[in-house]
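One protein chain is absent from this view; the other protein chains keep their places.
Lettered A, B and C in written order, each chain numbered from 1.
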Amino acid sequence: MIISKSAISGLLDKLIAEYQVYAPVKEGAYSLFKQIKSGSEADFSNKNSKIPPKGILFPQSEKLFSYSVTPEGARVDECVDSAQKVIFGVRPCDAKSLLLLDNVFKNDKYEDPYYLTRRANTILVGMGCNDPAATCFCTSMNTGPFDSTGMDLLLVDTGDNYVVEAVSDKGRELAAKLGLAAAGDADNAAAAKVKEAAEVACQVTTEGLKAKLDGNFYDEIWDRVHEKCLGCGSCTYSCPTCHCFDIVDDAVDCNGCRIRNWDSCMYPLFTLHGSGHNPRTGGKERMRQRVMHKFKYFVDNFNATACVGCGRCIKNCPVNLDIREVLADILGSEARDK
Amino acid sequence: MLGSGIAGIQASLDLAESGYYVYLVEKQPAIGGTMPMLDKTFPTNDCSMCILSPKLVDCGRHLNIQTLTNSELVDLQGEPGNFKATINTKARFVDPDKCTGCGSCAEECPVKVDDEFNQGLGKRKAIYKLYAQAYPNAYAIDQTKCLKIKKPKACGKCLEACQAGAIDHTMQDQTIELQIGSVILVPGFEAFDAGQLSYYGYGKLPNVITSLEFERILSASGPFGGHLIRPSDHKEPQKVAWIQCVGSRNCRIEHGYCSSVCCMYAIKEAVIAKEHTPYELDTAIFFMDMRTYGKEFEKYYDRAKNEHGVRFIRSRVYEITDTFDGSGNVKIRYANEDGTISEEIFDLAVLSIGLEPPKDIVELAGKLGIELNKYNFAEPTSLTGVGTNKPGIYVAGAFSGPRDIPETVMQASAAAGDSAAMLSEARGTLVKKKEYPAERDVAGERVRTGVFICHCGINIGSVVKVPDVVEYAKTLPGVVFSDEKMYACSQDTAGQIKEAIEKYNLNRVVVASCSPRTHEPMFQETLKEAGLNANLFEMANIRDQCSWVHQSEPEKATEKAKDLVKMAVTKASLLEPLQGISLGMNHDALVIGGGVSGMNAALNLAKQGYKVSLVEKSQSLGGIANRIRYGMKGEDVPTYVAGLVAQIDANPLVNVFTGVEIAEAHGFVGNFVTKLSSGVEFQHGVTIIATGGEEYKPNEYLYGQNDKVKTLLEMEADLADGKLAKAKNIVFIQCVGSRDDERPYCSRICCTKSIKQALKIKETNPEANVFILYRDIRTYGFYEEMYTEARRKGVIFVRYAVDKKPVVEAAGDKVRVTVTDHVLGVPLIIEADAVGLAAAVVPVENNKLSQFFKVPLNQDGFFLEAHMKLRPVDFGTDGVFMCGLAHGPKNLEENVAQAKAAVARACTVLAKESIDVEGKCAMVNKKKCVGCGVCEDVCPAKAIAVDATEKVAVVNEALCKGCGACSSSCRCGALNVKGCTNEQIMAMISAL
Amino acid sequence: MQRNPYLPLPMKLVKNFTETEDKLIHTFTFEYLSEEDEKSFPYMPGQFAEICVFGKGEAPFGIASSPTEPGHLKFSVAKVGVVSTALHMMEEGTIVGMRGPLGNYYPLEQMKGKNVVIIGGGFAFTTLRSLATYMLKPEHRGDYGNLTVIYGARNPGLLLYKEELAEWDKRSDIDLVCTIDRPVEGWSGRVGFIPNVTKEVSPSSDNAVAIICGPPVMIKFTMPVLEECGFKPEQVIMSLENRMKCGIGMCGRCNVGSKYVCKDGPVFTRAELNQLPNEY
Partner (left out) sequence: MQKLAAAIQDAAKKLLDDQKVDLVVGFARGSLPLRSTPGFIRKSCDAGKLTWDYSCENNLANYLRKREGKVAVVAKGCDTRAIVALIKENQINRDNLYIIGVPCSGMIDRNKADELLDGKELLEVEDKGDTLVLKGKGFAVEAKLADLCHDTCKTCCYGTPVVYDMLIGEPVPAKAEDNFDDVRAFEAKSPAERKKMLAEDLSKCIRCYACRNACPMCYCPECFVDCSTPVWIEKAPDTADNMLFQSVRVLHLAGRCVDCGACDRACPMGINLRGITRKMVKEVKELFGYEAGVNMEDKPALNEFTADDPQPFLVKE
């Protein structure tokens, strides 16, 4: 299938009539995924959004339910969002990240209705990366600039057109609904050429990483890698796979609502127990948790690394603490487990 | 205590806190004296009422001060230590125990009377309260004006209005007898009646008013709510003049003394008036000599002149007349210094009226057998500060001579000190101590709050729907009981609250009524009596902050009252019982400095039975007084000093250390440890700093280069030793090293001292020519008489301008002094045989002591008192006091008084068996504290410091006043004040 | 999709009882509002629930009652945080939210036929009470061998469930050893710290499991004693107390190694814990 670039805006308008449509919107030098009201708002010129689109399915702050209490009981109204959504222009790394998050929000025992409902009602229209950034290392993290895993449709930029590949049934249905024209062989060939040309220059060695992490919890490498870390949350909040959250009440007297907000394992109070005991007291422990969780615990549990190589944490870190270097340091360190 | 102005209040509090029972006798229906009438006070521009109010409350509530208002002493018999006083109490017609001060009666009273408190500028009713914050907070009936008292069948509206049943028109005068040990006479002063001086037009010209009237105009509680207008036509004045020395420095009407306070209050009024007006107000002060001789006064004068643009016109005012143009403006005709005559028109002229003794004082003095001076003031006997000719009777305040508030307070404390010294054997025998039932342990109990909503007569009830608020309170979390009260503060309500606490097993109490500032302690008392911790109480102010300000919107006011109650209930639920702490108290004293002040302090302490360590850094006692030969009134100072030294030596309670300094000092009130440079270490409970001062060594006027040029102290020695007998021309130059850029303060004593020496010279050699070159002659109080005498005896006074200082040159065996005379405008050349330089009084090096005892110095290097006005010998740091020249320049008499004052203040501490601190102090959450030290810097009580090793702030609970400065400065949230925590405050806000 | 695990079940506080003499621990009894509600809350000893104080938030607490005691839930809670403080102040009759049961439970199946040693210290005795009560129920008692309970507190006033302890003491099918840290007048039981008392009791590890809950320091010193008695890591069962929010293994707070204490725990054997980093 194929869409001409000039038709994108109109196509989005068509979608907006039926769906909540999210697409990259330019904000100064960067772009962000936002719900658009008109197709013309979308802008695909940036390599990727500043903050990942995960917030569309797992908002930074969301109301879980509201309540009011009476002497007889409590009235609880859940606030599950079941609106039909389209995320348009999602990059392969971010699409992959949602597959990873699925594991979290539907574990062996529980299902999170908020995320899962949105997830079920969301169509992902992906967009391949013709020209990956220098900070991208997706190919090292089991995905790639045109990896369509997790998407419903994949758009390949061939210059004047997007060649559209249907990935899932949901994608095919949407394509049918939109009545997309079939792509010619030349277009498909152009797309294949683009795909081939796309080069992720940065390669991060992950070989042996898991094995290393399996045995280096007490290694002194952790004393060093965290040293420059300021302990802010710009890496976790810009990470498409980070999913830690907090639950709070916002209430006047007994009427209020329960809200969940993103939280970060990099914050010192994250694990502070009511008794005053904190199992992760310092920056070293928190940095280790972040790395371990992404590259070991997640692998243990779901057989996948909780990193998609999008490179946002590298760009957003105020002190240029580069996860690629951290991983290299860990791999290069002498194993010396207790 | 005869008189209840600030002197009576201070002396009563000092005595009562030191273990004596005080009867405070006041003619008026409320205590307070003159201070409540004043708007702001110099030199700090503090609101007079605001600073007085806490003392009023303390005094009024004190268990060991019995206030007798509407009362007068009619007879005194017996001996010091055992007097019998007869007191006549006039009928008040209102029972102060029942009256809640709500004011409903006055609203109904039909009789309007000129309000003397407002200087007749406003009206009050026949049933009235002297002023809003009066103690007792009870109304009184003006017998002469009340319709019902004149005709029992007439009127009676107040009776209907009073829901407390406090009014009784049939009340009779009563006479009681008191057994007392001593009398302190503090009747204060009366304002000079400016109508006596017809040339000022007071009483004839509507826009000539007195300074006291002007105070009331400026006052926010005054007749015009602080809006500066002319009382005659309510016009905003554009130009205001002050005329100084009205009824002062005037021998023709037998007011030959200086009233001491008028220069400063006039400057203050001019400055404050300018602040009050949104437009540029022109202010001018017509004066003869600007007498800003007190601590920080000269700087105040300089600021008024240079920053505020107050005009100062050195002149003599001849008369004030009408401009006759219908504007009501006044024309001031005056002579300039050079003799020329000028005129200027002003919208308003303020007469700076002087102070004079109360008219009825002669009679009282007669009853007491007290001698008065020729103006009918009771001048204290020499070098006693507060003594009278009758043992056991002391005098303080303006009645002992015109003086300002700090000096009055100092003298009051001194009188208390002398009185206590005399009665020391009886200390603690008559004082009462309240006993409370054992405190109920409410820890961990579920919150059970009782809420009491007050109608305050009609004050709240007529605006706020109290029953609605009561019902609303019942719905709030933790509230198990809610009720309304006509007067929550009445005696019977206290009983009902106690009953409710018991019946409903309340463990928190909320009262919604008026201001916690006045009423919280009373309600807390009720809780204590019911066996609850006082800190389980919370108050909502639904009167001042609700019904009064929202009178026209009753519905909204009711809603707001509900909110205020909800906030209070929310905070109450988070209140915890707080326990005060009790620390040991060492009852010994340390006096630093062995001059006249230090010795007087040590002796007075010893007389009160306390052990004293007296530390003097030089080899012998006496200090700078060793160089003084004559007192200001001619006293034999060497003999006096020798006498003091002998008494010190003979007193077994005084341990003297000479030739040593303080090497180290640690600790806090009741628990100081001081180490001397000799290695001796001892503990003490209080410290009195009396390190004295020095005479400035001049660099100017050939001093040190020519042996004819001497300082006043050197002159004094020469004079006494007869070395000046043959001198023909003698010149005194004033303000040497004072009132300049380096030392922008007045040294206070030099004018008087120079004149004293000039008179001495004239006495021995009437032919000698004595010249005094001055900028302003500052012979305050009765020293003005010496100035008058000196002029009469031919001492020549030549004023010089600060930019044209006299020139002193060597001229053979003489010294040539050239000065430009202001009157003649030509240089005057004097070939002097001796030149006396009135060198400044300068402080000694005090930095170390300042650090050791955590007490501050002012910019001039003198110690800085806790409060300029009302705590003149105290420091912000508890248990440390000061006196003498260490505080600032003053003469011997004043130093003696201040030494006694410091002792009286110290004894209020020493009399305590332990240091008991109420629980409301700061606390540190060590986990949140970073030890940044902001709290340490901002703590006015020096009660918090960062521990150097632990790097966290540590509170000294004995010193903490719970003011909250630290907690509001602590950005980490590590500091909280118990009973007012961040959490409690946020809970209150969140409750809205 | 299954039931929304974030939604609380309304329950009524019927008893707010001050459990210890320092008044810092209260025991709360909550009643279900309906039979269906009760059916929707099937739990086992060792599980916990998130108690939600409306307006303040929720916090996890181990369930102290036993499924053998129908109709209500019981918790003993120390006053430490916002929610527990609100609970302590709560009027009887107030509605709270209950989310659970959460977490795993003591391995009652595997314990069948074995001797059971329960060791508890201070206010960590709550789920142990649930466990003991469960096993003491006549229909369950036969499933297990000897039951030894070693329980200690600083002083007698700080022991939880004093009346029940007295009853257990009278029974012959449970061997109860109560101890306090220092001698106090009127205390006739044992005196000494849990590790020492455990050493004195010296429970046999043959065909036994030990379940131990208490303050970290108690656990630290009791472990070697159990080892001396021959207990292998597989025979020692513990319950962790990490900070939790969601209780369903998502929010990441109680993540230790690849486990989520809320979902995979809080009950772990010593052997399982040995595999985890010591971040608990």
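Assume contacts are C-beta pairs under 8 Å (C-beta built on N, C-alpha and C of every residue); 3 or more make two chains touch, one makes a residue touch a chain.
Since this is a predicted model, take the numbers as computed values, not measurements.
Undergrad: Considering the entire complex, write down the shown chains that touch the omitted one.
TA: A, B, C
Undergrad: With respect to the chain omitted from the figure, which of A:Ala134, A:Ala176 or A:Ala211 is a touching residue?
TA: A:Ala134
Undergrad: Using the touch definition from the top, which of B:Met522, B:Ala801 or B:Met986 touches the missing chain?
TA: Answering carefully, the residue with contact to the hidden chain is B:Met986.
Undergrad: In the full complex, which bits of subunit A touch the chain not displayed? Write them out.
TA: 26-31, 45-47, 50-51, 60-61, 131, 133-135, 224, 227-228, 230-234, 236-238, 246, 248, 250, 259, 261-262, 264, 267-269, 314-316, 318-322, 324-325
Undergrad: Please identify, in ascending order, the residues of subunit C that touch the omitted chain?
TA: Residues in contact with the chain left out: 81-82.
Undergrad: List the residues of subunit B that touch the chain left out of this view.
TA: 44, 927-934, 937-938, 946, 951, 969, 971-973, 982-983, 985-987, 990
Everything below uses one rule, namely that only the chains that are shown with their structure count from here on.
Undergrad: Taking each chain's centre as the mean position of its Cα atoms, how many Å separate subunit A from subunit B?
TA: One centre to the other, that is 71 Å.
Undergrad: Taking the mean of the CA coordinates per chain, how far is subunit B from subunit C in Å?
TA: 66
Undergrad: Report, in whole Å, the distance between the mean C-alpha point of subunit A and the mean C-alpha point of subunit C.
TA: Result: the chain centres lie 39 Å from each other.
Undergrad: Counting only residues that touch at least 2 other chains, which ones in subunit B make the list?
TA: Correct list: empty.
Undergrad: Out of subunit A, which residues touch more than one other chain, so two or more?
TA: Expected reply: 252-253.
Undergrad: Considering the complex alone, what residue numbers of subunit C touch subunit A?
TA: 1-2, 4-8, 10, 33, 52, 54-59, 80-81, 84, 93, 95, 97, 216, 241-243, 245-246, 248-258, 263, 277-280
Undergrad: Could you pull out which subunit A residues touch subunit C in their complex?
TA: 64-65, 67, 69-74, 76, 78, 80, 104-105, 107-114, 116-117, 217, 243-249, 251-256, 258, 260, 263, 265, 270-275, 277, 279-280, 285, 289, 292-293, 296-297, 300-301
Undergrad: Where on subunit B is subunit C touching in the complex?
TA: Counting only subunit B, the residues touching subunit C are 443-447, 478, 573.
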